[in-house]
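The structure that follows is given in the form of structure tokens.
With one protein chain removed, the remaining protein chains of the complex are shown where they sit.
When the chains are written out, they are named A and B in that same order, and each has its own residue count from 1.
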Amino acid sequence: MVEKTKDVARHVRLYYWYLRANWLSLMAYPVPFITMNLAGVVYSLGSVATVWVLFTRIHAIGDWTFPQVLLIYGLSIFSRSLFHLFWVELMSVSWMVRTGHIDRLLVRPLNPLYQVVAGYLDDDDWGELLTALILIWTSLGMLGQRTVWNILWILVAGISGSLIFASMHIVGNAMAFFTIESSGFTSLAWTIDEFARYPADIYGKGVRTVITWVIPVAFASFYPAQLVFGNGALMRMALATPVIALMIFACAYWFWTKAMDCYQGVGN
Amino acid sequence: MKYLAYTRCEFLRGFRYRANYCATLGGALIMVVIQWSLWTAVYRNTGVIAGISLGSMISYTMMGRVVSGFLSEPVALPAGKRIWSGEIVHDLVKPADLHFQLLFQNLGNALFKLVSTGLPLLTVLWLTGVLKVPRLPVLAVFVVSMLMGYVTVFSTSFLSAVVTFHTKSRVGIDHVYTVVELLSGMYFPLDFFPGWLRTVADFLPFKSIHYVPLGIWSGIIAPGAVASSLRHQLIWTMLMVVASRILWSGAVRSLTIQGG
Partner (left out) sequence: MNSTLMSRRSPYAPRPDERDPVIVVEELTRHYRVRLDGERFVEKVSRFFKPRYRYVKALDGVSFTIRAGESVGYIGLNGAGKSTTIKILCGVLVPTSGIVTVLGVEPYRHRTRNARRIGLMMGQRTQLLWDLPVRESFDLLGRIYDLSRETYRANRDRLVEALDIGDLMDTPARMLSLGQKTRCDLALTFLHDPAVVFLDEPTIGLDILAREKIRDFLKAEKKRGVTIFLASHDLDDLEIVTDRVMLVHRGRILFDGSHEELRRVTGGSLGILEDTVRRFYREAELG
């Protein structure tokens, strides 16, 4: 137990040094860094414009009012951007397996998944985070719910949500260990994320059960938002969010270790 | 034609990854479920939005899922100067034109997506009664329009890639692709746009990627307006191909004469 704790502490401490190296690498090309981020802002404006145009036309989805829908949408983008910023290198697992770069990570005394994730910092997705914050702030205002507790809760929900998304993508990208080519699974994971964008009760009963209990993406936006709405019936579900997130993450991690055992390596 | 060999080769390559394919099909089905549920829920409170009924909307978005693979952003295009230089040298020593080679190679990939994902999806949607296949003349016009949509989506990325070669920048169209997606009508028909944005979108080439073919299929573009939409597509398609040629030969010349 003491050993385990020490090991975790070591990984946490090292994260700073990885971040530092990543940051310095980004700064090695200052001009692309700036242009990429400017492009990132345009990219996010593109998604905001899409949401905005959509909501100038539709004022409710099912039984949910416009501000409620906006909060759910904003929360899903928030969780997703947190995931995106810190876990983006997961998407390279397939490439690492194909080129054999993963071998390098396996001969170091650190957790391989940690090394994959810590090895790179996203350079152009800060705009998505900004978009999410704007959407959440606006919707909270419309709902008259800009309280400290709500903001704290949204932070917890965002982190939990990012763990849920990360779990999805860990499983999707771990498929590369079996199949080498895993882009289909990666994009499947991206697609599953889309469930979180809209209120979960627009889906049929079967789908709703699946996205609540099997692939719990509904916990990345829909259920946590219920706490802000003060929706008595679903309040308990809302509070379960962090627990569900940790549980699904544990499952995904277990799958990752199993997949790694099947890894063959490439010839060189 | 020798370029069709590239198409065939790329088409067959898709068959190598079976598990990957199952995942892609699963993802496509999920998008259908999400979009169908969303629009059904949206229309629960109203009958018509921006002049579009639920039936036309479902037809537009569901068919949009069927052709989304075919009309998706080409991923295999080289970007960045160094890779381009390598590709161009490669091109110069081969008796094939790289521009057309990429166009046809990518067509193979797009066709694979259409046959392997689009057709099963279409069959399922047709059997469940979600999608109705329009009359033959409409269908024929739709196919022509969709092919022009393909050339547009390819040319957009190709032009962007060649421009990055000339400007030595790393930012390409794929970094701001959400804007293209919005303007192309991938998420919803352009009829949703406010007036000024509609004017902008009507002028730009991107609407020929999704809006025109899907609008024809779903009847959102009124029969009277089909001819002018097709004209818009044709003019832009030709313009983009010509522009690609000019910039492309410029890139080749700059590389051979000035060494890049």
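We adopt the following convention: a contact is a pair of C-beta atoms (placed from the backbone, for glycine too) under 8 Å apart; a residue touches a chain by one contact, two chains touch by 3 or more.
Since the structure is predicted, the reported quantities are computational estimates derived from the model, not experimental observations.
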From A:L24, A:V148 or A:A233, residue that would touch the chain that is not displayed: A:L24
Touching the absent chain when the full complex is considered, from A:V2, A:V31 or A:V107: A:V107
On chain B, residues whose C-beta touches the chain left out of the figure: 12, 15-16, 18, 21
Interface with the unshown chain - residue positions in chain A: 10, 14, 17-18, 21, 24-25, 28-29, 100-101, 103-104, 106-111, 261, 263-265, 267-268
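Note that only the chains that are shown with their structure count from here on.
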Whole-Å gap between the CA centroids of chain A and chain B: 28
Contact footprint of chain B on chain A as seen in their complex: 32, 35-36, 38-40, 42-47, 49-50, 53-54, 56-62, 124, 172, 175, 178-179, 181-185, 187-188, 190-192, 194-195, 198-199, 202-204, 207
Complex contacts: residues of chain B adjacent to chain A: 16-17, 19-24, 26-27, 30-31, 33-34, 37-38, 40-42, 44-45, 49-50, 169-171, 175-179, 181-182, 187-188, 192-194, 197
